[in-house]
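Taking it in order: structure first as structure tokens, then the write-up.
Selected chains from the complex are presented in situ; the others are not included.
Order of writing sets the labels: A and B. Residues in every chain begin at 1.
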Amino acid sequence: MKEHKIHSGWKNSLHEVIYEADTPLGKFFDLVLVILIVLSVILVMLESVKEIDEHYHTVLLTLEWVVTIFFTLEYIARLISIKKPWKYVFSFYGIIDFVSTIPLYLSYILAGSQVLLAVRAFRLLRIFRILKLVKFMGEASQLKAALKASRAKIAVFIYVVLILSVIMGTIMYLIESDEAGFTSIPRSIYWTIVTLTTVGYGDIAPQTNIGQFLATIIMVLGYGIIAVPTGIVTVEFSRHKNGDKAKSVVHTNTQACPSCTAEGHRDDATNCYKCGELL
Amino acid sequence: MKEHKIHSGWKNSLHEVIYEADTPLGKFFDLVLVILIVLSVILVMLESVKEIDEHYHTVLLTLEWVVTIFFTLEYIARLISIKKPWKYVFSFYGIIDFVSTIPLYLSYILAGSQVLLAVRAFRLLRIFRILKLVKFMGEASQLKAALKASRAKIAVFIYVVLILSVIMGTIMYLIESDEAGFTSIPRSIYWTIVTLTTVGYGDIAPQTNIGQFLATIIMVLGYGIIAVPTGIVTVEFSRHKNGDKAKSVVHTNTQACPSCTAEGHRDDATNCYKCGELL
């Protein structure tokens, strides 16, 4: 980056502000971005509430323009300050940024394009990236590693749950009548998953005795098998917490070295690990 | 298998294709089978949706014939390529394969035989078997071992939950009136399980103050006792994860060898494991 300073100094400065967060200006840009992303999502929410949209339409539209213009400028700045603009354009965040920006412009051409505003919710994910700055990121990556390690087991678990749902749903469809809401097998499977996950809306509920008996079994099954993913994830967390094989656990004491005052010696240590002095 | 190659070579080839997956043809057969099983289950689902069945009846029936013919051929092939056909016929998968195949033929003789199509959902279990090829199987067997080890504890747990449900359900039946939906003891027990497993449909709900108070206790109980199976399974997973067969767990004591002072002898040790001195 440093070598190109002479011929494109302002592009580098822009890149530093937008993509990095080490300079005060970079941090300020990130802060403004986070605020505007949150604001833009709240705006989309408020516009969807009919009463609020009727009363404060002008205010909301003005704020929408402010957000849109900022997002437009940000998108252009991201394009010109990066070396491979196409890579950004077709990246996950590039597409989300683009779709989050255009709806207001499109609304003058196409009716119903406001629907695209919903994509803005995905911009919230960028906040997660910006938060890389803070210490939470370490915790997040630990969570991610544990979940990644238990991926295969969780896949097996979900597969078993889905097959169970299909089988149980089909049986319930045969047992229960249309009146109870079991109008088709897909709907019965929907009900089975509602029951198995202990959500239980109650919009569809078995009416016959045999149906209620089977429902009882599904409930107890669902209540019990939640233990499986929990067990998997807990064991993985435990492993990621306690360290990998190379880093084993030894017991240390609070004794300080008389020579160099280093602490945390092994219980069976006879010499200081820092200076070699006898303990 | 190799010895019978001469007099029944094609049977062996067929057996290899159908029952094994080492040859390219065997893998291809498994792939086609998985696709057709999934397709057949989706077909049964779509036929149960009235609107879809009305509009696309011919398409669905044609596809149903394709699936049925493939399943018929597969069933016959399985029969002739195996040495003990009867063993397959009366096996779990044999029965499911048979019942999954016949409904379409039966529908010309018997009305309502379409009901048997529901059995097809069980064929999805075969996919699980075919997936033996992939690495997920190891994970599945680990899950299975952990669940098997906690079987007795889970049985005790389910028994306690059921007794609790019967007692609580009977009490709720006495407290609540028919209007609230507690029309009989079995229905009250159904409601108790719905509540205890935190499903909570709301089709039956207590109306009286004392009933709601008791319901509260059942909920907190149900909310709390989920911890029990989770704890059991987690501990078992942890054991199956950490301990491989070669390194088994034995009980040791703090007795020191009189000769070499080595510690950590097995409880049943008579000699020191370091110097061989009698303990």
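We take it that a contact is a pair of C-beta atoms (placed from the backbone, for glycine too) under 8 Å apart; a residue touches a chain by one contact, two chains touch by 3 or more.
None of the values given here were measured: they were computed from a predicted structure.
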Whole-complex count of the repeated chain (2 shown) stands at 4
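What we mean here is this: only the chains that are shown with their structure count from here on.
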Chain A partner, complex, touching residues on chain B are 41, 44-45, 48-50, 115, 118, 121-122, 124-125, 128, 135-136, 139-140, 142-143, 146-147, 154, 158, 161, 186-187, 189-190, 193-194, 196-203, 222, 226, 229-230, 232-234, 236-238, 241
Listed in rising order, chain A residues that touch chain B in their complex are 152-153, 155-157, 159-160, 163, 166-167, 170-171, 173-174, 183-186, 189, 195, 198-202, 205, 209, 212-213, 215-216, 219-220, 222-224, 226-228, 230-232, 234-235, 238-239
